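For subunit A:
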Amino acid sequence: MTIGARARTKGGAPTLPLLELHALTKAFRGLVAVQDVNAVLESGEIVGLIGPNGAGKTTLFNLISGLHRPTQGRILLDGREITALPPYARSLLGIGRTFQIVRPFAMTVLENVMVPILARDGNPTRAKDAAQEILELVALDRAANERPENLTLAMRKRLEVARALATRPKLLLLDEVLAGLNPTEVEQQLPLIRVLRDKGITVLMIEHIVDAVMSVCDRVLVMDQGHLIADGSPGEVVRNPAVIQAYLGEEVPGA
Partner candidate 1 sequence: MFELTLQAIVSGLLVGGVYALMAAGLNLIFGVVRIINFAHGDLMMVAMYAVYWLFTLSGIDPYVAVLVVAPALFLLGVFLQRVVIRPIQGSSPLMIIFATVAVSLVLQNLALMLFQGDFRSVQTSYSIAVLDAGPVLVSVPRLIAFAASILLFAGLFLFLRYTYVGKALRAVAENRTVARLMGIRVERIYLLAFGLGSALAGIAGVLMMPFASAYPTVGTIYTLLAFVVVVLGGLGSMEGTVVAGLAVGLIETLTGTFISPAVKEIAYFGLFIVILLIRPQGFFGLGKGTEEVGLK
Partner candidate 2 sequence: MKRAGTIAGVLILLLGALLLSPAALAQQEIRIGAIYPRSGSLALLGEESWRGAEIARQERNEAGGILGRQIVFVNADAPNVNAARSEAERLISQQGVQLLIGTYSSALSMAASEAAARRGVTFFELGAISDGITQRGYKTVFRTNPTASMFVAAQMAFLRDWMAPQMGKEPEQLRVAIAHEDSDYGTSVAENMRREAERLGLNLVSVQPYSSTSTDLSSVILRLRAASPDVIVAVSYAQDAILLQRQAHELGLRSKVVGTGGGHSLSSFYEALGDLAEGVFNVDFTQYEVNTAFTPGLEEFRERYRATFGEEPRSGHSLANYMGAHVLFDIIERSGGSLDPERIRASTLSYVVRPGQLATGWGVRFDETGQNVGATPLVTQWRGGKLVTVWPEQAAVMAPVLIE
């Protein structure tokens, strides 16, 4: 298996966007968590998703990965409607995700990565090889036979990414893979994200560490109280008055 092999290459003939969100709304018993969000992700982009706590970022991830059904609106992957598909089907179509709180299974690191591969192809030998390859990519190959609880937080975050990669995603949703890491670890983690893009994987990442977002993202989406309030290059977004307003009262981003 080659990671990201199914992802489309950039710069070919004009193609459909990878992911389209049309007027996406999600309400929980009257509380609107995501309201009328329209956005488009092109293939090969690294897009940051930022916003204050409770802005609706994780809900948006849940909508895209299929854990929640939208109240209104549509989701298209490669131009194909996936709004009603269950999570496993979206996973098979190429949407992978990580969780903010790492949730490895109580198996070895290698087995954790093998599970999603086996869900597609039951051959254990091939699955093991493919899992090894992914572990090398995220620099966890030497910990393959460790139990996840023995890993450092940074390593467990990488395991989370590895496991998402094992679903062979075109689109990878990263939920705060840098949170809780010290600055050195963050520095070590960032190149991994660029490697993913080089593999042709489109990345949408929720991140609070704004410096990191600025350095790695091509584009940034900003959410506040369920609304998408800004969409632009990192430089544009930080100067956007609505964004500054949204963060007022919050601690200084990136501190």
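The candidate set was assembled so that all candidates are chains of the complex that A comes from, given by their letters.
Here is the rule we go by: a contact is a pair of C-beta atoms (placed from the backbone, for glycine too) under 8 Å apart; a residue touches a chain by one contact, two chains touch by 3 or more; residues count from 1.
The model shown is predicted, which means the values in this text are computed figures rather than measured ones.
Candidates 1 or 2 all come from the same complex, and the one touching subunit A there is 1. Residue ranges on subunit A touching candidate 1, taken from their complex, read 65-67, 86-88, 91-92, 96-97, 99, 103, 105-107, 111, 114-116, 118-120, 122, 124, 127, 163-164, 166-167.
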